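Note that this complex is displayed minus one protein chain, with the remaining chains in position.
As written, the chain order gives the labels A and B, with residue 1 at the start of each chain.
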Amino acid sequence: MSKLPTPSRASSDKSSSHPGFAVRSSATSSSLASRRATVYDRNMNRRAPDLALSTFAFLFSEMVQYSQKNVKGVQEMENRLSAYGYHVGQRVLELATVREIKNAKRETRVLGLLQFINTTIWKAIFGKVADALEKSKDQEDEYMIIDNNPVANSYISVPKELSSLDCASFQAGVIEAVMDGCQFPAKITAHSVPTELYPLKTVFLVKLDPLVIEREKYMR
Amino acid sequence: MAVRTPRQIGEDVWKTRIEKVNAELVTLTYGSVVAQLCKDFTNDYIQVNEQLDKMGYNIGIRLIEDILARTNSERCRSFKDTAEMISKVGFKIFLNITPAILNWSQDNKQFSLIFDDNPLSDFVELPDDGKAINELWYSNILCGVLRGALEMVQLQVEAKFVSDVLRGDDTTEMRVTLIRVLEDEMPVGDE
Partner (left out) sequence: MVVYSLYILNKAAGLIYQRDFNEGLRKLSSNDYLVLSGTFHAVHAIASRISPVPSSSGIEVLETETFRLQCFQTLTGTKFLLISEPRQQGSDAILRRIYELYADYVIKNPFYQIEMPVRCDLFDRHLGAYIKSL
């Protein structure tokens, strides 16, 4: 079965998902549906109201449990959570860029992009700016984004047997998608660094692709 | 203290006792879950529906404690009361919506929830492969949540979607049916 939709497909009774197309198949139900408002008619700049943190927490908790099935280790589990975050991150990047259209600037330097992530992206999806941005002293391809209270870990206590697992890998996935989307490929991992004041403090380690380092050098 | 209506309880708790996050975080995260399931089950949407229902059930059996803890609710006296609590308190607290309760059956054991607004399916379009539009219930997790949550307060129900605007229907409607009250699992001291 072909998955590519074509506007002239007569076999389907429902409307095609391309309301902008003038060409219509003969079925009357499709022309009726084409007059109905579609997602494209909705105002995208509508600031969505807030929802309960509990809603996200329950959904995320179930995602963590689902990811535990048939998984062979902590790394694989973190990869699965990161994949969910990646999916979210791709869309957040698009949304954030379009909403900022007046001030939008294509980031071409690593530091600029990381600051964009720390402020605009973090605010768009997690409702706050990240707490700090640091550059590694000994590795030139490593940066660190720090969040004292990552939303994903709000209610999660990892048991001792899985102590190396960090569910904030979900948020790492968001960062990775944004960086990929802006042409700065990197590997992001989440590490828990609890302190007395911030027991949930997490460092997102950004390890840039050698390509990016080369490019940065060239642009200096 | 005057007795408060479910609507007042829902509004009050929503305003004062709920920590909030961006709605888009929930919408996008739920989207990533459905997308992942479609991938895992290679677009067998019947299975995706089942898995969403299962996940919803797991959430529901926990979610009930959260509602009870935040609202200090008493046991409902009738299934009609239950419906009110579900719509005005449950959905209000978690999704900031209050679906309309309509189409009660003669024996008062069945009702419909009509969703004018559903944060889970904001800006969603079903895949255009001809199958999804006939088979996938995008928000099916909600059916499982209701089933699980009510089972923990000794009500066995069946919940399923009968129409969805994402599938081209006029409304999004979930039908809830009371199968039976689980008398034997009632905690001691409750009637």
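Keep this in mind: contacts are C-beta pairs under 8 Å (C-beta built on N, C-alpha and C of every residue); 3 or more make two chains touch, one makes a residue touch a chain.
Owing to the predicted nature of the structure, the values given are computational and were not obtained by experimental measurement.
Asker: May I ask which residue of B:R62, B:K131 or B:K160 touches the chain that does not appear here?
Answerer: If we include the chain that is not displayed, B:R62 is the one touching it.
Asker: In the complete complex, the non-displayed chain touches which residues of subunit B?
Answerer: That gives, for subunit B, the contact residues 61-62, 64-66, 68-70, 72-73, 75, 152-153, 185, 187-191.
Asker: Tell me, which residues in subunit A touch the chain that this view leaves out?
Answerer: Touch set of subunit A with respect to the missing chain: 54, 57-58, 60-62, 64-65, 68, 154-159, 162, 167, 199.
By our rule, only the chains that are shown with their structure count from here on.
Asker: Per the contact definition, I'd like the list of subunit A residues that touch subunit B in the complex.
Answerer: Answer in residue numbers: 1, 3, 5, 11-12, 14-17, 33, 38-39, 42, 44, 48-56, 58-63, 65-66, 83-85, 87-88, 91-92, 95, 124-127, 151.
Asker: So in the complex, which bits of subunit B are touching subunit A?
Answerer: 14, 18-33, 35-36, 55, 58-59, 62-63, 66, 93-96, 119, 122-126, 128-130, 133, 167-168
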